[in-house]
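Right, chain A next:
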Amino acid sequence: QTPTVNIFAWAGYVTDEMLAKFQADTGITPVFTPYGTNDELLNQMRASNGAGFDVIWPTVDRVPNYVEFGLVQPIDENKVEWDRVIASAVSGSENMGAVVGGNRYQVPSDWGTEALSFDRDQAPLEYGSASYGDIWKPEMEGKATVRGHSGLVGIGLWLEGEGRLPRPMREAFASEEAMTEVYDVILAEAIARKGNIIQFWSNENEAQGAFRVNGAAIGQTWDSTAAGLAREGLPIGYIAPKEGALAWMEGLSIPSQAANVDEAYAFINWMLTPEAGAMYSNATSINSTAVGADALLSDEAKAFFAAAYPGDALDKLWWWPIQESWFVAKRNEYQDRFLSA
Partner candidate 1 sequence: MSHSVALERVTMAFGETRAVDDVSFTVEPGEFFSILGPSGCGKTTILRMVAGFLAPSAGRVLIGERDMAGLGPNQRPTAMIFQSLALFPLMPVWENIAFGLEARGVSKEKRRRRAEELLDLIALSGYGERKISELSGGQKQRVAIARALAVEPQVLLLDEPLSALDLKLRQHMRAELRTIQKRTGVTFLYITHDQSEALAMSDRVAVMSAGVLQQVAAPRTLYDEPATPFVATFVGETNAVPGRVVAIENGEAALDTAHGRFTARAGAGLAAGAEATLYVRPEALTLARQGATAGEGAGPNVLAARAERLDFEGAFGLLHGATADGARLLAALPSTTLGGAPAPGAEIAFSFSTRDAIALPGHAQARPEEEP
Partner candidate 2 sequence: MTSAVALPPSPAMPARTPLASRAAAAIPKILFWIYVLAFFVYLFAPLVVMSAAAFNTSRFPTVTPWLGTTTDWFAQMVDDAAMWRALWTSAIVALGVVAIAVPVGTAAALVLTSLHARAKSVLYALMVSPLLTPGVVIGIATLVLWRQIGVGGGLLLIVLAQASFISAYVMLMVAARLQRFDRTLEEAALGLGASKLMVFRRVLLPFLKPALLAAALLATLQSIENYNTTLFVRGFETPLTVYIATKVRTGLTPAVNALALVMIAITIAGALAWEIARRLEARRSAASSS
């Protein structure tokens, strides 16, 4: 029987080209199933008790949730080719959620941002003046798209910049009282301006759809969204706002009931090769953490990157804090009120 590895990953993260290359390189048959959101991944794993897949691809700030529910197993550090990973990503991920109770549960594989996508004709933006607040300007009524819960964070950063938050945004992730205090203000603002939203998105596909068929001119989306639209020739740009782009790191984890653990490590190590990293980045416009991948990037990907983060944009990245279970539950309640209002 041929060895197999079942990969449960973000839609669009593993292309057919990558699957073929992986199989050719390792002799292992990869089976790829896509998902659209972190929560979908988490709850799907809860529903199946952590069984069914060998590799999953959670965002680092959510890894503690998986650990709580016993859905992932500690990484056997000896089986990972650590020298293939950018060192700062490995060390940085430690405090972002990859390490829980002294055990590492995730190998970093990429990082990216959520910032402003805009229609160059209808809503042109410039670095420096562009702000999360642009989404909520009166002119953008009926033309904006955001993801429910991260849209609230964007508003928070905008209000924080204008000094209208009772506490710094980051404290909202630390305790329930702080969160309530901050989010009540954010939600009120969000509901008051909800008329700007033409469509909410929750996954890549919906985000692209907002621009492609639903008439959105501005939005808070992932980098991959704008890149995907631009690649098809749509006049969509992507730019970090002056408050700082929301940055996240992701990596590969192994579910607690994985059936093909060795193959899982083989896949993780393969993803960290420069070739695989570059293939990944070229397809998604998300940055690989594989050493040497940047050298192999396509010109297109390089250009997108340069345009997105001019000047000091990279220094001002706003990294997602860890989102504990209580936070996720509560954030969902706020999101729900926002969506339903």
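How were these picked? Simply put, all candidates are chains of the complex that A comes from, given by their letters.
Everything that follows uses one rule, which is that a residue touches a chain if its C-beta (ideal position, glycine included) is under 8 Å from a C-beta of that chain, and two chains touch if they have at least 3 such contacts; residues count from 1.
All values derive from a computational prediction rather than experimental measurement.
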Ask   = With chain A shown on its own, which candidate in 1 or 2 touches it within the complex?
value = 2
Query = Quick one: in the complex, what on chain A touches candidate 2?
reply = 6, 8, 11-12, 31-36, 44, 47-49, 51-53, 202-206, 208-209, 212-213, 232
